[in-house]
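This is the structure I want to talk about, given as structure tokens.
Moving on, here comes subunit A:
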Amino acid sequence: MERKSEWEPAIAGFLCKWCSYAGADLAGTSRKKYPANVRVLKVPCSGRVDPLLILKALRLGFDGVLISGCHPGDCHYQAGNYRARRRIALTKKLLEYIGIPEERVQASWVSASEGAKFAQVAADVAKDIEKIGPNKLFAEEGR
Partner candidate 1 sequence: MPITDISQRKKFLDQGNVYLPHIVVIDRIIEETPSVTTIHFNFKDEKLREGFTFESGQFAELSIFGIGEATFCISSSPTRNEHLECAINRVGLVTNAMHRLSVGAEIGFRGPYGNSFPLELMRGKNLVFVGGGIGLAPLRSLIWNVLDNRDKYGNVDIIYGARSPADLCFKYELDSWSRDKTVNMITTVDKGDGKWTGKEGFVPAVLEQVAPSAKNAMAVVCGPPIMIRLTFPVLEKLGFIPEQMITTLEKRMKCGIGKCGRCNIGNLYVCRDGPVFTYAQIRNFLSDEY
Partner candidate 2 sequence: MTTKKKISKKDIGKLLGIWSQWFSVLVPSKEENVAKMVGWDGKDVSFLVWYRNTVVPPKANFLPPVEKMFSFQQNRHGYHVEVPQDEQKRLIFGIRPCDARGITMIDKVFVETYEDCYYLSKRKNTVLIGLSCTNPYDSCFCTSLGVKPTESADVDLMFTDIGDEFLIEEVTDKGKELLASAGMVKEATKADDAKAKTVQATVSGMVIRKVDTKDIARKLQACFSDRDYWEKVAAKCISCGVCTFLCPTCFCFDICDELVKKQGARYRGWDSCSFRLYTKMPMENPREEKWRRVRQKVCHKYQFYPMNFDVAACTGCGRCIRLCPVNWDVTQILSSLPASVTSRGDK
């Protein structure tokens, strides 16, 4: 039914270097198949992910944003991911409120040993975003 198009979603993936980044690595080395749509950006902690980074990624035309950090309780810096959680939760909700589809901004907890989970998350996120199509939110010139 759906016409196959050239377009492939581009996803900005902010991955905590202590867990999800290693998780993504593991997914790669253990040959778990996951779509190549996630452009990985290594961050020192999910707590580093300023909402500005999320919005800037969308502003620059990324079709989606994935933030992934250590499971609650496992933060290398004790509470970075707890703080990230509040921030990301509010950002997601506010962006939804102004009309950015919730699929565009997603978050997950993936540990260094969860290569399979990362592959799954990446695939799911890519599928979600494929469904809603390319990000043209900021494309219109306007004034």
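Rule of thumb we're sticking to: contacts are C-beta pairs under 8 Å (C-beta built on N, C-alpha and C of every residue); 3 or more make two chains touch, one makes a residue touch a chain; residues count from 1.
Selection rule, in plain terms: all candidates are chains of the complex that A comes from, given by their letters.
All values reported here derive from a predicted model rather than from experimental measurement.
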Complex partner of subunit A (touching, any copy) among 1 or 2: 2
Subunit A - residues contacting candidate 2, complex: 59-61, 143
